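Structure below; questions to follow.
Of the protein chains in this complex, one is absent; all others appear in place.
Chain nomenclature is as follows: A and B, assigned in order of appearance, with residue numbering initiated at 1 for each chain independently.
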Amino acid sequence: MNIVIITILTLGILGTLAAVVLYFVAQKFKVIEDPRIDQVEEVLPAANCGGCGFPGCRAFAEAMVKSDDISSLNCPVGGAETMNAAASILGKEVAASDPMIAVVRCYGTCDNRPKTNNYDGAGSCAVSASLYGGDTGCSFGCLGEGDCVDACNFDAMEMDPKTGLPTINDNCVACGACVDACPKNIIELRKKGPKGRRIFVSCINEDKGGAAKKACSAACIGCKKCQKECPFEAITVENNLAYIDYSKCKLCRKCVSVCPTNAIHEINFPPKKVKPVAVKKPVAPVGDAPKTAAPKAEATKKENNPSVESKNKEE
Amino acid sequence: MLKTFSLGGIHPPENKFSAGQKIESMPIPSQVTIPVGQHIGAPAAAVVKKGDTVKVGTLLAKAAGFVSANIHSPVSGTVFKIDKVADASGLKKESIIINVEGDEWEESIDRSSDLVTEINMAPQDIVKRIADCGIVGLGGATFPAHVKLSVPTGKTCDVLILNAVECEPYLTSDHQLMMEKGEEIMVGTSILMAALKVDRAVIGIENNKKDAIDHLTNLASKYPGIQIEALKVQYPQGGEKQLIDACIKRQIPSGKLPIEVGAVVQNVGTTFAVYEAVQKNKPLFERIVTVTGKSVSKPSNFLARVGTPISQLIDQAGGLPADTEKVIGGGPMMGKAIVSTDAPITKGSSGILIVKGEEAKREKMQPCIKCSKCISVCPMGLEPYLLMTVSQKAIWDRAEEEQIMDCIECGSCSYTCPSTRPLLDYIRLGKGKVGQIMRSRTK
Partner (left out) sequence: MNTFTVSPSPHIHSGDSVKKNMYGVIIALLPTLAISIYNFGLGALVVTATAIAACLLFEHLIQKFLLKQETTIWDGSAIITGMLLAFNIPSNLPIWIIVIGALVAIGIGKMSFGGLGNNPFNPALVGRVFLLISFPVQMTSWPTIKNTFLSYTDVQTGATPLSVMKEALANGELPTDVLGQIPSYRDMFLGLQGGSAGEMAGIAILIGLAFMLFRKIITWHIPVAVLGSVFAFAGILHWIDPMMYAPPMFHILSGGLFLGAVFMATDYASSPMSNKGGIIFGIGIGVITVAIRVFGAYPEGISFAILIMNAFVPLIDKYIKPKRFGEVAKKK
């Protein structure tokens, strides 16, 4: 019996002593930190993706607390909601920012862009890009080794085995990891648009029209038809390549229909007055719509199956 | 015991099918494509325009900067256009396209085949002539020759080393050149020695070219200061650092140039071009190209004008075999696979290697079994398995710490790896990235 009591007593006293020592040590070495950092960190998404330009959410929270003007700071993952929540903790103003999404500006599918050689090196776009122009006649287009998919931390990307191109779904938070990972600079962050509607040129080929068209049937050939059509001067053509400025684009869709190669893609638009030619439309969309089963955008006038697929691919 | 370098090395099958084949002149094509960037450094700036008439040897593009090289016309005719044309790697590069008319040479070029042994130019004039004639390293690296010959102030050079190793399997262009133009090479060596103001030159030749060793050793007795060194057949004996180590037992410290140990290395083909430039005033516009491969019916050594389409050389060597799976510009260890045979021969094309069927495909990659064979073959004493991993994971500071920049991209590690891992693919990528980081740091 004695032993039990002695044991309990000894351990109890030891424990209490240790607790006291710990308390004083903790007091002595206490780091005084702005408690708001913790609060802000709490509302951040905790993805630590680096999309904000800081090495993790805590660093971003610190930056938010420290800087007086936080209009230059933005958490692309949390979006406006998170930023407002964080700003209300700090009592600061948030610059209104549009939600963004990553967009793959290449539509060189296996059908559109015939292979001119077979790549047999390490399975990495970066290696392939540093080696040569790529396995098709287009030296600007997607290499299809999936570096962007590997870089994505949000399950927002996968390679479509049918097209050989990456697809982006609604999980995308516009952190920009894929943009950095792509050695060809194909992926761009663009405004998500109202109801996710957006229009962009799905090509970055700067070759002359003939060469671009020869390499890929969906290439932008720099014909400037869209530029002439655009009522808002949102489209510029430089180096044989059209680019739509998303801050000027009013989503009128006039450019989409004039593009002779269907290089301009529209996403999440309701179908236009259906022309009987486009009967094939349901085939592709239903099958590989990764997310929403909502009515898909209609192809332009021509019965162009690939471009229908693309709408879904970009969801 | 034959001399060799001190670390690592491999011995791939030599397969020198075209050895002993006389150098054959290629017919002049009807149109040539001359890229303005055929060398390491800044691409040259075109000085001709569409519609200009040019002769053989006319300056087409002028060196843009110190590390750059002049480009001369290999044919006579009219400039058809200057445009971006896909090169052997499928990337569009600015090129000058010339429609060939006749074969008229610039008068200043001495077209006779007489041997001129007397050197009557001052060292700085020799270097200038070499620069004017657009001579670049013909071993494959295409580094402008005049840059190497301009010894920086504060450094001294006491020995010239001639790279006649040709350690790449299959290739025989240097070998054949030594057999046919031995005297010229000796004079070329003397010119280079004069330019560098050194009295000692070592010509390193791998021991699988015994006839060339004998031939040059006989000739060398007439030329003071030139010594022939037979080297063990071991890849990469022709790597600059390895060659210096093998020939004169000096190791270049990490990140330094050969001049650090008082040596300058030139390729034997370059030396011949130097002879022609200095003694005959002939710019560099043609070179010897080996066309070979197991399936090639007539492996040959051709003297081809720069700009000749690769397909024409292959046709001349018996045509492209139907089962061809891969065509390589250069040797199998360091050459580049080409996308299309329409691409032209450039100053750096030492050979065209045709690989058939399954031999062209890589085996499936397996997990690293840590057998450490890549370490034991690495001629630089690096750890390729580790460099690959850190490159894959993009840990660039660690890659730099592990001396990734010392890699000479010889490919011994990938060649040896039992798991057929693409070690060099990733190391090369890492080198590129680390190089960028280091450059941005110094700025």
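Throughout what follows, a residue touches a chain if its C-beta (ideal position, glycine included) is under 8 Å from a C-beta of that chain, and two chains touch if they have at least 3 such contacts.
Treat the numbers as computed from the prediction; the structure is a model and nothing was measured.
Enquirer: So one chain is hidden, and I want to know which residue out of B:Ala46, B:Val355, B:Leu387 or B:Val434 touches that hidden chain in the complete assembly.
Expert: Going through B:Ala46, B:Val355, B:Leu387 or B:Val434 one by one, B:Val355 is the residue touching the chain not shown.
Enquirer: Under the stated touch rule, tell me which residues of chain B contact the chain that is not displayed.
Expert: Those residues of chain B that touch the unshown chain are 6-7, 10, 12-13, 169, 241, 245, 250-254, 256, 261, 320, 324-328, 330, 332-341, 353, 355, 359-363, 366-373, 375-376, 378-383, 385-386, 403, 406, 409, 411-412, 414-420, 422, 424-425, 428.
Enquirer: Touching the missing chain, which residues of chain A?
Expert: Residues 115-122, 127, 131-132, 135 of chain A touch the chain absent from view.
We adopt the following convention: only the chains that are shown with their structure count from here on.
Enquirer: Calculate how many whole Å lie between the centre of chain A and the centre of chain B, each centre taken as the average of the chain's C-alpha atoms.
Expert: Roughly 43 Å, centre to centre.
Enquirer: With touch defined as at the start, can you tell me which chain A residues reach chain B in the complex?
Expert: 116-117, 120-122, 124, 126-127, 130-134, 137, 139, 207
Enquirer: Within the complex, which stretch of chain B touches chain A?
Expert: Going by the criterion above, the answer is residues 84, 86, 89-92, 336-337, 339-340, 360-362, 365, 392, 422, 425-426, 428-429, 432.
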